[in-house]
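A single protein chain has been removed from this complex, and every other one stays in its place.
A, B and C label the chains in the order they appear, each numbered from 1.
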Amino acid sequence: MDFTFTEEQELAAQALRGLLDDHCSGADLRRAAEARGAGAFAAARALRRERLKELGLAGVLVPTSAGGLGLAPIDLARLAEEAGRAALPEPLIDVEGIALPMLAQLAAAAPGAHDALAAALAQQATVLAVTPGSGPVAAAVDADYLLVGRSPDELALHRRDALRLTSVESVDPLRRLATVELTDAAPLAVLQGSVARQAWDAAASRSAALIAAQQLGLGARMIAIAVAYALDRKQFGKAIGANQAVKHALADAQMRVEFARPVVYAACAALDASAPPDASASLRVSHAFVAAADAADRAARAAIQVHGAMGYSWEVDLQFYAKRAWTSAALAGGRSAHFARLHRALLDGSAATGPDHLFDAGAARA
Amino acid sequence: MDFTFTEEQELAAQALRGLLDDHCSGADLRRAAEARGAGAFAAARALRRERLKELGLAGVLVPTSAGGLGLAPIDLARLAEEAGRAALPEPLIDVEGIALPMLAQLAAAAPGAHDALAAALAQQATVLAVTPGSGPVAAAVDADYLLVGRSPDELALHRRDALRLTSVESVDPLRRLATVELTDAAPLAVLQGSVARQAWDAAASRSAALIAAQQLGLGARMIAIAVAYALDRKQFGKAIGANQAVKHALADAQMRVEFARPVVYAACAALDASAPPDASASLRVSHAFVAAADAADRAARAAIQVHGAMGYSWEVDLQFYAKRAWTSAALAGGRSAHFARLHRALLDGSAATGPDHLFDAGAARA
Amino acid sequence: MAIDLRYTDAHRALRAEARAWLEANVPREPLPSFDTAEGFEAHRRWEAQLHSGRWSMVTWPQEFGGRGLDLIEWLIFEEEYYRVDAPFRVNQNGVFLFGPTLMEYGTPEQKARFLPRLAAGEDMWAQVWSEPQAGSDLAALRTTAVRDGDHYVINGHKIWSTRAVHADWGFGLFRTDPASERHRGLSYIVFPLRTPGVRIRGIPQLDGKAGFAEIFFEDARVPVADLIGGEGQGWSIAMATAGFERGLMLRSPARFQRTAQRLVELYRRETAAQGAAPIDPGLGAAVTQCWMDAEAYALATYMTASRLIAGGSIGAEASLNKVFWSELDVAMHRAAIALLGARAELRAQGSEAAAAADEACRWMDGFLFSLAGPIYAGANEIQRNIIAERVLGLPKG
Partner (left out) sequence: MAIDLRYTDAHRALRAEARAWLEANVPREPLPSFDTAEGFEAHRRWEAQLHSGRWSMVTWPQEFGGRGLDLIEWLIFEEEYYRVDAPFRVNQNGVFLFGPTLMEYGTPEQKARFLPRLAAGEDMWAQVWSEPQAGSDLAALRTTAVRDGDHYVINGHKIWSTRAVHADWGFGLFRTDPASERHRGLSYIVFPLRTPGVRIRGIPQLDGKAGFAEIFFEDARVPVADLIGGEGQGWSIAMATAGFERGLMLRSPARFQRTAQRLVELYRRETAAQGAAPIDPGLGAAVTQCWMDAEAYALATYMTASRLIAGGSIGAEASLNKVFWSELDVAMHRAAIALLGARAELRAQGSEAAAAADEACRWMDGFLFSLAGPIYAGANEIQRNIIAERVLGLPKG
């Protein structure tokens, strides 16, 4: 029983933070947002991508037998948090946390996926997963390969250019959305039946847990931005941060972030890199998703309010983090569906309650 | 279209407030609470009762043809508010707003109720109604007559001493509760069938609306008590009321009271002294009940918090108002049932929505 | 006087007349956002059209182009206006803030110059209050208007001027006595936004559109004739205006009732579409609470209107309104965004008009806009201070 990260995990997170401080600042986000697909900042993006490669995260959740690092979702938790903290536009977590483990599962059964996996592990190709039946997908336009399914019973690998992508604009200017449609092109590899379904289920849980981790980072970042503004901005002759209304709103946001944190970490720790979660771990993931989404939303609203009219303008970088927090809350099924699931589990008695059930099953992985 | 009270209505409310300031202060409540049925303060209670008689409210909602004043529930709204403001222990509103109009309905059909009605109108007897199937009833032990029903299809009049009353203690020391059971004694008069049911339905709506009006008064009183304390109490070298946390909590409570107020008045205005409300008026009553209960609850919690440790002690009078607010929220079906009714009406489309439906039907009375 | 919540026959006739006119005249498709040049002009045309039906300023006296309606009648008109989703009023600062101020404080010449053009939708007016270092502390204004013969020479920097990018005229507070401090020495002055020496820079909002602007003054000359009221009286005039603003005229209950209605309809559709999937009970509770609060706000406004008609006045309790509607508006839009789920973030393809017509877009735009509600026109923190100090009598902080 230990609930502290390893020094390696902390160091990796610090390395990512340093990199993103340098290459993914608020000003960087603003330039990218204002370029809106114009490609003017492709160079900056390419540079950031190169630097991210140097972190050596490729295949972090892929088994060592398949050429990966063989680590677990909890090893990505602090990294996802940092990606959130920077509102990183690139799909680092989606690729490494969601798609690559699926591709490895596919490749284990279907030789047609070997090349794609090898390219991805060599950081020469980007792979994303497109949840069956979901709407537009962020960054799909930049991927080399896409994992898709006509239903949750199918997991198929396609080259991106074999699919029909249509760009869609998001309120979050940094989410480069596109709808993805199948064409007549045959997949490079395909899995079907319960194996595919389990891969999708496991991916959905990893996605929810790692989005929750990103929300922690987003929430903390927005509080930090608001604190800096409240220290700087004077009104009625004093820093606005000296007002209890400002203090208490930010203290409450901080509290929600700090009490979402252990839930998110426990959820990540309960997940496996490829197997679907048990019922208890699945509920903890839902809990983490709701708690982190609510914390980030509260931080966003408090931070905007603290900024006064500035908070409502395009001119402060706060907006990029707030919009990311709001759009993220609707991903991976969405906050309401996760909350509804928890409610139903309590009502039908399937959720464990009581003091001796905290780690009933959810903590099985390690 | 007019949404202001008459001068007469305001004067009557002021008269009641003056009377209750003199005879139903916090200190009076404390003495009554600490005597707990010991009868030591029967004299004070008797005096208050005598003074209340002087207001001349007897039969306020009873038709003039039956010897009453022939007024409408809206005429009791401001009075109920004042009764709430004082946490009046005597069932003035229950008698005049609920029971007497029912007794008049009964007497119109059953001569056996004539004597009781005459005595009540002459202020020589107290009549209360015991909702069929409900739990213990406040002040029943002090009534001379009780209106009861074995079901909502029956309205029967009994002398109190012909029924079996068992005292039950309430967390609100001023609510002298008793369960009421029928004995073999025959009723003095009885109504059955749809007439009885309609009388009960109308009474239930009047009860909910007038309890909501009392909650307005309770809420306002608790805010006033908290403001007085916050002006008086110094901490860290200044009155605690200068802190934004205190200010904003009380401002929010005030806001909820002030936005419950028009709903409560509109609900009272939509009711008739004896006929059951239509669907729209009934929803407005539920809205009023919820809004007023929530406002009073918020005022109670804010006021207790403002009082610090004092707020948690028996020694401040605040508790009497807070306990009354909390117990009142469970009467007349209870806040949750009213909220659930509103929710269902919105979901099934039976509630009117949109800007042109505000006074669709609910305002029919006048 | 007695509570009687039935409309009179005259009320019903007014409602019928308004409904008939609006149904015949309201644009079939929503107009593009008035924070765009195209949308601003479309809204300007709508103001003129409203005027053609004598509906543009129903509470103004007939002599100034109004119908002289009382507040209850105004509420009825507004209910009809929002019932058909008529366009938002691009000139609302002119109609509800500047116009009434001018009627009270302007000279006959000023009224004759400004009111008819305002009423006819020929001049659009922008509020020019705030400054970068002032924010909710209006008494900290620094922009000066120094007398030089028949002119004031204005220098300084204003900000958060709503719709100033496309409007014609500005009204605002300027320090005519440069040595003065706080509330003293401020004057209420109007000026054409295209005056030489006035530079306007749009400030993009969260949605990227320039809904407000900052205004730089460099020796901009404004005739002394465009001073409203006396020199140095600006603060008291502005406070009266701010009273209007926080009060009822700018925030029709009908608008929030219409939003609540759309929210309830969305909730019904989404609940039906969910089928057997579990429902988030928090959404049902939030939708119900929103509907209740929109109704309460409407009832409260009728009560206030009755009180005003009977000779009462609005004081600090206007701050209760401001906090209530602004938080209700956020709550309604948050609930809608949650109901829409992943659809909420999608922008409509193509034109501004398409965005205005798209359900999800409307909710998301409305959500972003709602976040400004607790901030502008006196941040809610300040409003709560006002409630605590002036309504409840608590001490200053």
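Methods note: contacts are C-beta pairs under 8 Å (C-beta built on N, C-alpha and C of every residue); 3 or more make two chains touch, one makes a residue touch a chain.
Every value quoted in this text rests on a predicted model; they were computed, and no experiment measured them.
Touch, as defined at the top, links the missing chain to these shown chains in the whole complex: A, B, C. Remark: the omitted chain is touched by one listed residue; of A:L11, A:A46, A:A122 or A:L347 this is A:L347. Contact residues of subunit A toward the unshown chain are 1-7, 9, 74, 223, 227, 230-231, 238-239, 241-244, 246-248, 250-252, 254-255, 258-263, 265-266, 269-270, 287, 290-291, 339, 342-343, 346-347, 349, 351, 353-356, 358-359, 362-364, 366. Although one chain is hidden here, its contacts on subunit C can still be listed: residues 280-285, 288-289. One chain is missing from the display, and on subunit B it is touched by residues 134-136, 168-173, 175, 177, 233-236, 243, 245-246, 301, 304-305, 308-309, 311-315, 319, 323, 326-327, 330-331, 334-337, 339-341, 343-344.
Throughout what follows, only the chains that are shown with their structure count from here on.
Ranked by separation of Cα centres from subunit B, the top chain is A. The mean-CA centres of subunit A and subunit C are about 39 angstrom from one another, to the nearest whole unit. The distance from the centre of subunit A to the centre of subunit B, with each centre set as the mean of the Cα atoms, comes to 53 Å. The set of subunit C residues that touch two or more partner chains comprises 381, 384, 397. Multi-chain contact residues, meaning those touching two or more other chains, occur in subunit B at positions 243-244, 248.
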